[in-house]
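With one protein chain removed, the remaining protein chains of the complex are shown where they sit.
Chain IDs A and B follow the sequence of writing; residue 1 opens each chain.
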Amino acid sequence: MAEATLNSSGVVDHEASVASRRRLISRIVIYGLLSGFALIYLIPLCVVVFNSFRTLPEISAHGLIAFPQSFRLDAWPQAWSDFCIGGQCEGIQRYFWNSVAMVVPATIISTALGAINGYVLSKWKFPGSDIVFGMMLLGVFMPGQIALLPWAFILGKIGLANSVYGLILVHCIQGLSFTTLFCRNYFVGIPDDLVKAARIDGAGFWRIFYKIILPISPPILIVTVIWQFTGIWNEYLFGVVLNSGANQPITSALVALSLNGTTVRTYDVMSAAVLIGALPPLLVYFFGGKYFVRGLTQGAIK
Amino acid sequence: MSSAGYTAMAGGTGLWEKLKRWVPIFVITPSIIASFVYVFVFAGWTLYISLSDSTLLPTYGFKGLENYFSLWANRRWGVAYSNLFFFSTFYVLAAMAVGLVLALLLDQKIRAESFWRTMYMYPLAVSFIVTGTVWQWLYNPTGGIQFLVNSLGWTDFQFALTSDRKNAIWAIILTGIWQSAGFTMALFLAGLRSVDGDIIKAASIDGASTFRIYRKVILPSITPIFLAVAVVQLQAAIKTFDLAVALTNSGPGISTTFPATYVYDLMFQRGQIGEGAAAAMMILAALAVVLVPYSLYLAWRRRRESGRG
Partner (left out) sequence: MASLTIRNLRKSFGAVEVLKGVDLEARTGEFIALVGPSGCGKSTLLAMIAGLETVTSGEIYIGDRLVNSVAPKDRDIAMVFQSYALYPTMTVKENMAFGMESRGVPKAEQEQTIARVAALLQIEPFLKRKPGQLSGGQRQRVAMGRALVRDPALFLFDEPLSNLDAKLRVDMRTEMKKLHQRVGKTTVYVTHDQVEAMTLASRIAVMHQGEVQQFADPDTIYNRPANIFVAGFMGSPSMNFINAEISTAGGAPAVTFPLADGGVASLPLHDGVAQRVTDKKVILGIRPEHLSRQDPGNAGKPGVATMSAPVEVVEPTGAETMAVMKFGELEVVGRFSPDEAPRMGENMPLAVDMTRACLFDPATTRLI
C-alpha cells in the first residue's frame, strides 16, 4: 500500500528523487520502531536466559540486565532436582511432571469431546441444539472464581481433592466450551452435502465422523490442542486452590519459589526454573505459531 | 436452498434404526450435563453461598445480602475495585494503542514479517506467572532497570514501582500491556488484512496519501474489531489474578489488591467463604455488564446485516 502511493508520483526526475528519499526515511522510521519494540520484547527473555548461566556473585555485582561474563550450567540441574520449594528440596521436577500428567490427558480428552460436540452441533442438529450451543458458549466467559467453591466441594466428595486427576477433570470441563466452540465453528464450514452424500452412501454417525469429518479436520484439531495445552499448562488459579504441596502444578511452584522472599534471591536457579516452566508452551508456540495465532484470534472474536 | 431441518431426526424404521437416530443426542448428553452444571449449578451454588452465613466451610444458614453489605463496606474491596477501574482503563486503551501501532507497522510490506510477529507475540504463549515473575525482577531497584540505569551513570534515577504503594499498580499495568499488545496486534492485523484490496487501490488512484487511506478508508472499516478487542481486553482485565499475584502479591500492603485476588484471599486465607462468594458474584456481574450489551449488539448487527443481505 505504502509503496503504491509513494511510487505513483514519479513523473519528473526531481519528483522521483524526492519520493525515493521520502520512502527511504519512512523505511528507516518503520524499521527503527519495529526494532525498538523488539528490544523491549527481547530483553526480559534474554535476562532470564543469561541469568540462568551466570553466577550469583556476578548477578549481584552487575545487576540482572547484563551480558554474561561467565558461563555455568549448575543452575539448571539445581532448579530441576535440588532447589527447595516450601520445605521440599526436590527441585521443580515433581511439579513439572505434575503439569505434564495433568495437561496431556486433559488436552486430549477435552479436544476429543469438543470435536464430537462440534460435530453433533453442526451436522446432526436436533431441536434445542442451538440453545445447547449457547449454553456452552456461556462457559467461555465464566470467571474461575465462581467455580472455586463448587469444585472444591465436588472434588472432595468424589475423592479427587488435592490430586492431579481432580485437575484433569476440572480442565476437561472448563475447556469443553472452548473446544466445542472451535470445532463447531470449523465444522459449520464443511458443506452439509458431504454428510448427506455419505448418509445416502450408507454411512452412519460414527463412520461419517471418522471417514469424512476427521480427515478434513487436522487444522482445527491442531488449533484446539495448542490452545488447550498452553491454556492448561499456564493455568494458576485452580492449581493453587484445589491442590497443595507436592501435588501442585508448575505455575504454583513458580509462584511459591519467587515469593520465597525470606532468603537471598537465587536468581540463577530461579531463572532456570522459570525457563523450565515456560519451555513447553514456548516450544509449542515456536513450532506451531501459525495455529497458535489462529486460535487466539478465533477465540477472541467469537 | 433451505436445509433448516434437523438431520438427526430424519429417516429410519425399526427399533435399531430408531435407536441410531438418538446416537447424536446420546453422545452429546454428558457434555450438556457438564456444561449445565458448570454454568448454572456452579453459579447458583456460589450465589447461594454468598447469601449464606458460611465462614470457614460452606454452611447454608440464610443471611440475605449481609455479605454484600460487609463486602462493600470493606476498605480492601474499595481498593480492589478502584484498582480494577484504574487498571482496566490503561490496560485496555494502551494495549490497544500499542497493538494498533505494531499492526500498522507490520502492514507496511516489511521484510521478514513473521519474524517480527513472532517476537511480539511470544509472551502470549507463556503464563502470567512467568512474565509476572520476570518483570518483578526487572522492577526490583537493586538489580533490575533502576540498577542498570544507575550503573550507566544516571545515579539519581528512581524506578521502584513494585515497592511503592502509590505506583505499584503501574507495574501491573505496564507488564499487562507488554504481555497483551501482541494479542491486540494480531487481531488488528487480521482486521487490516481483511479490508478489500480494491477499495485501497481505488483510494490510492484517487490520490489519497497512505495516512489518509488508513484514516479514512481502512480504519473506519474495521471499527467492529476495535470494539471486539476492547471487550476481550476488558473481560481479561476483570479476571486479572495471576499477574497481580506473581508481580506484587497484592502488595505493598494491600495497594494492588484486585477483585479476583481478594476473592482468593477471603475464601482460602481468611476463611470468609460467604463474603468471598459475594465478591465472586460481583466479578460475574461485572463481566455481565460488559458482555451482555456486547452480545446484544452483535446479535442486533447480525440481524441488520442478514436483513440487508
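We take it that a contact is a pair of C-beta atoms (placed from the backbone, for glycine too) under 8 Å apart; a residue touches a chain by one contact, two chains touch by 3 or more.
Model, not experiment: these values are computed from the prediction.
J.: Which residue among A:39, A:197 or A:259 touches the omitted chain?
T.: Missing-chain contact among the listed residues: A:197.
J.: Hey, which of A:65, A:79, A:148 or A:212 is the one touching the hidden chain?
T.: Considering all chains, including the one not shown, the answer is A:212.
J.: If the hidden chain were put back, which residues of chain A would touch it?
T.: 191, 193-194, 196-203, 207, 211-212, 215-216
In this text, only the chains that are shown with their structure count from here on.
J.: Using the touch rule from the top, collect the residues of chain B that touch chain A in their complex.
T.: It is residues 3, 6-9, 11, 20, 23-25, 27-28, 31-32, 34-36, 38-43, 45-46, 49, 58, 101-102, 105-110, 114, 116-131, 133-138, 140, 143-145, 147-148, 151, 178, 182-183, 186-187, 190, 200-201, 204, 208-210, 213, 225, 228-229, 232, 235, 238-239, 241-242, 245-246, 249, 260, 263-264, 267-268, 273, 276-277, 279-281, 283-284, 287, 291 of chain B that touch chain A.
J.: Using the touch definition up top, name the residues of chain A that touch chain B in the complex.
T.: It is residues 1-6, 8, 26, 30-31, 33-34, 37-38, 40-45, 47-48, 59-60, 62-66, 113, 116-117, 120-121, 123-127, 129, 132, 135-136, 138-139, 141-151, 153, 173-174, 176-177, 180, 192, 195, 199, 204-206, 230, 233-237, 241, 251, 254-255, 258-259, 267, 270, 274, 277-278, 281-282, 284-286, 289, 292-293, 296-297, 300-301 of chain A that touch chain B.
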